[in-house]
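A protein chain is absent from this complex, but the other protein chains hold their places.
When the chains are written out, they are named A and B in that same order, and each has its own residue count from 1.
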Amino acid sequence: MHFTVAELAERVGGRVEGDGSIRIERVMPLDEAGPSDVSFFANRKYAADFAASRAGAVIVGESEAAAPGRTLLRAGNAYLAFAKVSTLFHPPREPVPEVSPRAVLGEGSVVDPSAEVQDLAYVGRGAVIGARTILFPGVYVGDGARIGDDCILYPNAVVRERCIVGNRCILQPGSVVGGDGFGFAFDMEGDGNGPRHYKVPQSGIAVLEDDVELGANSCVDRATLGRTVVRKGAKIDDLVMIAHNVDFGPLSIAAAQVGISGSTKIGMGVILAGQVGLVGHIDIGDGARLGAQSGVMNDVPAGEAYSGYPARPHRDWLKEQGALGHLPGLLKRVRELEKALRKLQEET
Amino acid sequence: MHFTVAELAERVGGRVEGDGSIRIERVMPLDEAGPSDVSFFANRKYAADFAASRAGAVIVGESEAAAPGRTLLRAGNAYLAFAKVSTLFHPPREPVPEVSPRAVLGEGSVVDPSAEVQDLAYVGRGAVIGARTILFPGVYVGDGARIGDDCILYPNAVVRERCIVGNRCILQPGSVVGGDGFGFAFDMEGDGNGPRHYKVPQSGIAVLEDDVELGANSCVDRATLGRTVVRKGAKIDDLVMIAHNVDFGPLSIAAAQVGISGSTKIGMGVILAGQVGLVGHIDIGDGARLGAQSGVMNDVPAGEAYSGYPARPHRDWLKEQGALGHLPGLLKRVRELEKALRKLQEET
Partner (left out) sequence: MHFTVAELAERVGGRVEGDGSIRIERVMPLDEAGPSDVSFFANRKYAADFAASRAGAVIVGESEAAAPGRTLLRAGNAYLAFAKVSTLFHPPREPVPEVSPRAVLGEGSVVDPSAEVQDLAYVGRGAVIGARTILFPGVYVGDGARIGDDCILYPNAVVRERCIVGNRCILQPGSVVGGDGFGFAFDMEGDGNGPRHYKVPQSGIAVLEDDVELGANSCVDRATLGRTVVRKGAKIDDLVMIAHNVDFGPLSIAAAQVGISGSTKIGMGVILAGQVGLVGHIDIGDGARLGAQSGVMNDVPAGEAYSGYPARPHRDWLKEQGALGHLPGLLKRVRELEKALRKLQEET
């Protein structure tokens, strides 16, 4: 597969600076690219790699300076242009319409003829698998669950009974949709056998709407009642925990190891950085951004950036962090003030 | 399935305020419930939903005000009453006593005739599966492992060789019992091939006592020597890490993404909030509560609430957090004090 730089620019809505006729055969990192490769440059940390790169062409943004002698593919949204170029060279694998004889199809399940069910995959009773969807080995789709069209369920992904996955969803290996929510009522008597945590039935379901991606070993628990929902276009990284009855908004993003407690509502276009934790029953407004590792105890207004533990407006957090560095010195200064004052008091 | 409100009250030990003859067919959230549904109200955040709910009856606690015109099912422990009502409508699925021909039973394994071993489940050599226990597809029970009665092992749960799971345990999808503990001895010479981390055999086992629940993709590592133990009635949420030789006490609770380092001992009825981390070789006393994301470096006395990093008594942490907000202002005040004092000193 190959394209000229000019063809690539046309396909992704960019323009060429330099020689548009260069033939491109691969997409490569700046430091590994050769004359038939296209690469990408945006992060200033890699300016030296950019300068030294042997790439045939480099995708850059509008604000990047001209680079005489180098062929650039310039685009308004350079990262998007790069993503589209890379997709040209790495198109998603087409499904092979086939159900492996080593897969298991439960009674009454409906698998679209264009879907691919690989060896050792399991489809439960009455479950539905949509058009062109691929189930890898070890995938489990529970009784009555529904998987939409054009999905990929990677090895050992699990969708438990009655849960719903929309169209064009991707479940990375080991991800779990519809595990029981964590709900127990403390029961002091325990039917005469002493105290126990009485399990609250988790009779609801978990729903991924269209275009959701779920990272490796991430978990979206089913609802106590009703639905846990991850809305259209949301993207979730690895090892993320989404508890029962959470409503995770459209186009929102959770980086790795984020944890969201029960019934919390995440708005649209929210960004949760890595390892953020949120308590239950709070609302995060549209477009809010939560800094890495922050611990969110209360509602966050739309559009705000919060950080720290407990999370507060990022500017307040920055101010406190700045002040914190002065604290050891401050202690000393106050001691000196006290001494000087005592001296003054004795003198007057 | 249906019950009158009066029947429900009788079954769960509550009492009716209003019309006990209303026929209830479902359990639903306040905002989705209709006249044939019972719902639940406790969290004041949902007072508006309670007021507006069309539910035929609502389960509430003793402290809740009367709601004229609304039928209440009142109970001392309203959440427990709700859990029991919900269990009436959503009884656990009965096992189907059968071993799938597509499951694998190792030599010498013993599966109780009342157990259900589904397609693609694996039972190792000499392993024992108790009465009425259900193994879903993709479950692995290692050689010589023992699973008690009335357990549910959801898809892709793993119990490695020789480990022990008690009665009435639930393993959510992808949970792992008995992975190797993380133990390495640094070996500078490495048999002449340069430094290495020499693996310390993890020859012990992991044990879940009765009535333990383990969340999706959670891990309980096997011991270096002896046993890692999760004691009777403990409940563990998703993505929790319990390291080798931990002793996790009875009725204790770990919320999602908690991490407990090696040989730490958790007492009885301890509550670990989300993303708490504990170092190894410490003791957490009975009934202690550790705030979300706290980092616990030392023993915590019984009954205490600790927070923060490093974790300290919650009231101290609160005081420091309160003071921290004043810190930027304090810096300014000290600067002014210094100026005023200099002026005074010059004057005198």
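Just so we're on the same page, a contact is a pair of C-beta atoms (placed from the backbone, for glycine too) under 8 Å apart; a residue touches a chain by one contact, two chains touch by 3 or more.
All values derive from a computational prediction rather than experimental measurement.
Chemist: Which one touches the absent chain: A:G178, A:G233, A:G249 or A:G267?
Modeler: Answer from the full complex: A:G233 touches the omitted chain.
Chemist: Could you tell me which of B:E32, B:D112, B:D187 or B:D210 touches the chain that is not displayed?
Modeler: Residue touching the absent chain, from the options given: B:D187.
Chemist: Identify the residues of chain B touching the omitted chain, counting contacts across the whole complex.
Modeler: Residues touching the hidden chain, for chain B, are 104, 120, 122, 138, 140, 142, 156, 158, 160, 174, 176, 179-180, 182-188, 195-201, 203, 217, 219, 221, 224-226, 239, 241, 243, 257, 259, 261, 275, 277, 279, 281, 293, 295, 297, 309-310, 316, 319-320, 322-324, 326-327, 330, 333-334, 337, 340-341, 344, 347-348.
Chemist: To test your reading of the contact rule: which positions on chain A touch the chain that is missing from view?
Modeler: Here the touching residues of chain A are 27-29, 32, 43, 45, 77, 79-80, 82-84, 86-87, 89-90, 92, 102, 119-120, 136-138, 154-156, 170, 172-174, 211, 213, 215-217, 233, 235, 237-239, 251, 253, 255-257, 274-275, 292-293, 308-309, 321, 324-325, 327-328, 330-331, 334, 337-338, 341, 344-345, 348.
We adopt the following convention: only the chains that are shown with their structure count from here on.
Chemist: Please tell me the distance, in whole Å, between the geometric centres of chain A and chain B computed from their C-alpha atoms.
Modeler: 24
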